[in-house]
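Rather than the whole complex, this shows some of its chains in their spots.
Chain nomenclature is as follows: A and B, assigned in order of appearance, with residue numbering initiated at 1 for each chain independently.
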Amino acid sequence: MGSKMKPLIKLCLLTLATTPAALWAQANPDIQARLTAVEAAAKSAQSAGDNAWMLTSAALVLMMTGPGLALFYGGLVRRKNVLSTMMHSFVLMAVVTVIWAVVGYSLAFGGDSSFIGDLRFALLNNVGSAPNADYAPTIPHQTFMIYQLMFAIITPALISGAFAERMKFSAMLLFMTLWALIVYFPMAHMVWGKGGLLSASLGGKIPCFDFAGGTVVHITSGVSALVCALYLGKRVGFPSDAMKPHNLVISVIGACLLWVGWFGFNAGSALNASGLASSAFVATHFGAAAAALGWMLAEWLHNGKPSMLGGISGCVAGLVAITPASGFVRPFPALAIGFAAGIVCFLMVTKVKQMFGYDDALDAFGVHGIGGTLGAILTGVFATNAVNDGFKDSAGKMLPLGWVDGHASQVVNQLIGVAISWGLAIVGTLIILKICDVVLGVRVPKQQEIDGLDITLHGEEGYILES
Amino acid sequence: MKKIEAVIQPFKLDEVKEALKGIGIDGMTIGEVRGHGRQKGHKEVYRGQEYNVDLLPKVKLEMVVSDSRADEVIKTLAAAARTGKIGDGKIFVYDVKEAIRIRNDDRGESAL
């Protein structure tokens, strides 16, 4: 019996040793492989969803400049300058793109120094399909690069509202090139770049919240616009001659396309299609709506009539002000920020400007400079981790963001960010204007200004309606 | 021949045209003009910049007629164009030395 049992036990032991292993051998590897595969599949799917939204956003932001801003500004000038004004926006779609490819992207997002990027991405080296984990881990690096380019295009274009109807085209090109290099790229790096002085999420010394560009985009452009307006001086005949918008209809088209495109600008700044993007989308729309009402209401009380121009000016002011806040604030604070922007910018453009009497032709400063500043500050007030849970301490506990979270000192950081962007814009723009003036002269001769820039600078007319 | 030149309210054009057709006046030339006079204009405000618009849209009718028909035409025209409100406009009458129909070189009244 005993002897009979040995093999049995051997078998038993053998089986003991082998069976489970055997089973695993057949079952597990398969599961492992499928798991690994599906993990990759989920990652790829996540990337597809986020990339779909980010490519759409990039297209929307380009649409903001052309045709959006080109129309908004083009309609506000006199008929004889419509093309030269649209040209300002259009040509930047081309020029900034080339600068960006050569050094711009790298100066804004390369490396991790405090003030400006390095050249690691110059000529778009190392900018491929693989995500740049620092900035947008779920989308191709190229998507992030092209999306950011669209911001670099519209920002200088915003300035052109200040010197419309009187600046030399050649001088404008030189100005914009230098401005991108000296003002925009450094500012973009400081606020959004890794290790940038004001970076909130990537290790900045003075964390400043700017979700989509209150300081980087609107303060820099708006303040530079004021400097340009003062430096170039008034248009011939300003303010005595009538300088009414020649085609408010196209300005309305432009403003509406700006509103629509701004969803790509703000919600796209989430860099994915998450709930944060949705939240920014809502804040953006609410800010625009409240500001349009604010401006029209102010007009109604003040002139007895609300106007279409007031409505579109208001919505743009609101979109500007909500830009830095869009990824940080709840819907009702968004309404408040927008409404405030509508009122404040209305007063700026109609009262303060008249007081000082400078000729900011299309109110680039009144809307973008002031609206951006207001928004940047209010972001410090209303930012809350209930909306943006991206800021945690070492223990993984969510940090309070703005005043409403009990973090009042954030407002100070915001003010520092504002101060730096104002300072950089003023100094940078002055230097650049001086250079342009010396090299090319910034302003067209009086007769050309009288005849209109379309004919004199571009040799063409906007409309030929004679039969 | 006389040239009758009338500056009228744009929205009266159709009425006036019909009235003139009514008395057999077919040939006329019309232009868009802006007029300034007793009629006060309106205020426009663009971003706080106020403008007083005192050039108002008007339509200018010109027709050359034989001396004999001038009065009748003037009466008809004035009657049709009248609203009685300031801004109704004016009619001016001039001498015409010669009229030529380009198509066939007709001259004088037969050219009208």
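Here is the rule we use: a contact is a pair of C-beta atoms (placed from the backbone, for glycine too) under 8 Å apart; a residue touches a chain by one contact, two chains touch by 3 or more.
Note that the coordinates shown come from a computational prediction; the quantities given were computed from them, not determined experimentally.
Peer 1: For a test of your reading: one copy of every chain kind is shown, so what is the whole-complex stoichiometry in these labels?
Peer 2: A x3, B x3
In this section, only the chains that are shown with their structure count from here on.
Peer 1: Which integer distance in Å separates the CA centroid of chain A from that of chain B?
Peer 2: Here the centre of chain B sits 56 Å away from the centre of chain A.
Peer 1: Chain B touches which residues of chain A in the complex?
Peer 2: Counting only chain A, the residues touching chain B are 239, 242-245, 299, 303, 305, 307, 309-310, 313, 349-351, 353-354, 363.
Peer 1: Residues of chain B touching chain A in their complex?
Peer 2: Against chain A, chain B makes touches at 44-49, 51.
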